[in-house]
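Every protein chain of the complex appears in place save one, which is left out.
For clarity, chains are labelled A, B and C in written order, and residue numbers in each chain start from 1.
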C-alpha cells in the first residue's frame, strides 16, 4: 500500500477521535493552541513527501529540538561530551531532580531537560553565537530558511521556568555547568521555542535515515557511527518515561515534544512526523502515538 | 569479510586481554568459574554456525533465561501479562527495591529480577508442571535435549537469595504475586540455573531474527508482532542500568546474564552469543560488550 | 486541677467525638475491634492511678511493645546494639524499604519495623527462650502476671506479613540479621501481639519517669543514662512520620501502636496511656493525640 494512502486513511480514521488528555498548559503560549490540530507527514529517501491534515502548519517543536542540539554538539565538540552526560534511559518523570542529585549533577541522557541544559552549556563554551549557529544548523537540515524562534514562547518559558532554573542551579552546584546560568537558560528556551511544520521536521531528520548524510546535497552532517548512536539514543531516551512503550508499540527511534509533535526515523527508509497537541499523562502526544503505532503495524516496518 | 574470520580475529585479539572487573561471587557456584573462559558463536538464518574459543562449553545462563520465560508467558497467557508488569527501562540497579515500592509492586519490566519473579508467578498459575514445561520449551528452541537445570546452583541461590525473597514478599504485600512465595522462588532459581553453550544459546534465539518462527521446522513460536516486541524489550531493558550503552555501542537487541553470557539478535540476519565470566561494575560481561561492539562496527550491522 | 478531674473531663468531652480515620485493617484481628473503645489512664510516682472509660480493657499494644524489646536488649546486651541500628528519626512511612536499602540494611532507629526486627534478632542470639523472657520482662515492669500473647494475632500477622518478610530478607541480604528469618519473624509477631490495658501500660512505663528504677520495688531496670536515652529515642522516633507533630503538640516522649494505644512519659512525674482504635493517616490514634495534646496544655506539662 502506498504511503499517501496509508497516511490519508490514518488521518481520516483519527481526525475526529475523542482524545483523553490535555494540551500542555505550563505556559500560556502552548495552552492557546487549538487541541484539534492534527497533521502527519512522511519524507522518504527518494525525496518524496506525503502529508495529511495540518502538516504544513508551524507548531512549537519544544523537546524535539534537543535532537538538533545534541547533533550540533557532537559535530562541533565530538564524543567528549559524554563525559558530562549519560546515555541511559531515565526512569523518573522528565522534570525530576531526584536522579540528578543522586548522580552528582550528571544528567542521565541528553533528552531530559537537565541533559539538554548541559548540551546548551557545551554549545555556549564552544560557539561564538550559539543561538544563531543553532538556528542556521536547523535551517540547513531542513533545507529551509523560514524557520524561527518564537520570542513570546521564550519569554513565557523564562517567566515560569523555575524547575529548569532549579536543574541548572543544581548542576552548577556540582560543577557540571560552566557558563552563566542566565545564558544557559536563554539558549535552552530559544532552542525549545523553534517552530516548524510536520513537513519541515520530517525533512530535517532525514539524514538520520541516511547514515548522517543530507540526501539532497550529499553533505555529511555526522559520521555513520554518530548517526546510528543518535538513533539509538532516541530509541532509548526519546519519550520521557514512555520510551519502552514507544519501542514496544512503534518500534522506531523517535523524539516527542510537549507541543504535540513526534518525529520517528526508519533507518534507510523514511522519516515520519505527527502533530496533535493533546498529551497523555506521560507528556507525549496521545494521537501521535496511536497513529505511529498503527502506521508501523500496517507497514510492518519496526526496526525490531 | 566472512563471519568466521571476524569471529576468529576478535577471539585472538581479546583472548589474552587484561580485563578489569570480577566474576560474579554472590554464590559459590558462580565464583568457582574460570575467569579466562571465553567463547563466541554466531548462528545465521541459513543454519550456519560460526564459533571460536569455549563456544561449546556449558555455562550458567542466569538472567538470559528471563527471555525464555517471558516468551513462554506471552505464548501461553498472551498480552494480558502486561497488566502486572511494565515495559519501561529501569534506571536503578538490578536488585533495587526502591522503584518497586514506589510503583506499588508493579515491576518496571520483565527482565529485572522482580519482573521475572512475576513472570514465574504467572507461569505457575497457568501451567501444571511449570519447571518441566519451561525446560522443554528451551530444549525445543535450541533443538537440543541436552539442556538441564544445575541443582547445585538452585540450592546455592536459595541459600543466599534474600534480596529476591525481599522482592517477592514486597510484591506479595501489594497483591502482585498470587502463588506461594516458595514455589515462585523455586521456579525462578531453576530457570536461572539453566546451563547452555554459546552455540546452543545463539541457536535458541534464532527465531527472534525470523519473525517468531523456528527456521528449521517452520514452527511458529510467537507471532511477528510478539517477536518484534520482545526484541524491543531486550533493546530497552536487556542490560540492567547499561541498556543505553549497549544500544549506543552495539546497537542490537540483546540480553546479558551474571554468568558472563550475552546474546544479541540482528533481525532478519543472525544471533550472536558471547561468554566471558568477568563482569563490569554494572553486572555485564566486560569482554562480551567489547567484542559485540567491535563486531557490529566491523560488520556495520547495528539496527539503527 | 487534680489529675482525675482533668482525665474525666477529657473523657466526657471526647467520648462521642466524630473521628476522622479508620481502625487498622491489615489483619482481621485488629479490624474486628470496636472503633468506639476509649480509655485513659495515668500513673504517677506516688503509685496513684487515675483512669476513665475503657482503661481496664485489654487491647493489642502492637508497636508499643518495641519499647519493651529495646529496653530488654539494652539491659541484656548493652550499648553495642547501636552498631546494628541507628537513633535517627525516619522521614519515610513506617513500612518503607527505601531508606533501609539506601543505608545498607541498618535501620534508622529501633522503633521502625526493621529496627524492631533487628532487636528481635539480637534477643534471639542472646537469650535462650526469648519469647518467655520478653513476656516475663513485661510482666515484671507491669507488676502483673496476667499479661499474654494473643496467638490469633500472631498467626494473622504471619499470614499477611509480607512487608515485614521483605524487610527482614533485605536486612539479611546485607548481613544485619544473624538468625533464621522465620524465628526472627516469630518473636517479632509474638511481641506485637501482647495485650494490655491502659492501666497496665501506664504502670509498666513508670520506671522511665523514675531514672530506670521500678518505684514499688526499687529494682533498677536500667541505668539513669539508659533510661534517659530511651526517653530521647521515644521523643524523636516514637510516632512514625509524626514524631515532630507529637513533640510540637504534646511535648512528651511517647510511643504509639496501630492497635490505637499511645503511652507518654513525663520524667519525674507520671506516665499516661490512651486507647482509641481509630487511626489518622500517619497510623497514630486520632483521639489519643488530641487528648494528650489537651492534657499537656491544661497541665502545662511539656518537657520543653
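Note that a contact is a pair of C-beta atoms (placed from the backbone, for glycine too) under 8 Å apart; a residue touches a chain by one contact, two chains touch by 3 or more.
Every value quoted in this text rests on a predicted model; they were computed, and no experiment measured them.
Participant: Could you run through the displayed chains and say which ones the absent chain touches?
Facilitator: Even though it is not drawn, that chain still touches A, C.
Participant: Among C:25, C:125 or C:225, single out the residue that touches the unshown chain.
Facilitator: C:225
Participant: Using the definition of touch stated at the top, determine which of A:66, A:172, A:239 or A:266 touches the missing chain.
Facilitator: A:172
Participant: Tell me, which residues in chain A touch the chain that this view leaves out?
Facilitator: Those residues of chain A that touch the unshown chain are 96-98, 101-102, 162-163, 165-167, 169-170, 172-173, 181.
Participant: For chain C, enumerate the residues touching the unshown chain of the complex.
Facilitator: These residues touch the chain not displayed: 86-92, 99, 108-109, 224-225, 228-229, 231-233, 235-237, 241-245, 247-248, 251, 253, 267, 297, 300, 302-304.
By definition in this document, only the chains that are shown with their structure count from here on.
Participant: Line, ring, star, complete or other: which one describes how these chains touch?
Facilitator: Graph shape here is a line: each chain touches the next, no loop.
Participant: On a C-alpha centroid basis, what's the spacing between chain A and chain B, in Å?
Facilitator: 32
Participant: Where the CA atoms of chain B average out and where those of chain C average out, how many Å apart are those spots?
Facilitator: Centre separation, chain B to chain C: 47 Å.
Participant: With chain centres defined as C-alpha means, what is the inter-centre distance between chain A and chain C in Å?
Facilitator: 55
Participant: Which positions in chain C are in touch with at least two other chains?
Facilitator: Not one residue in chain C touches at least two other chains.
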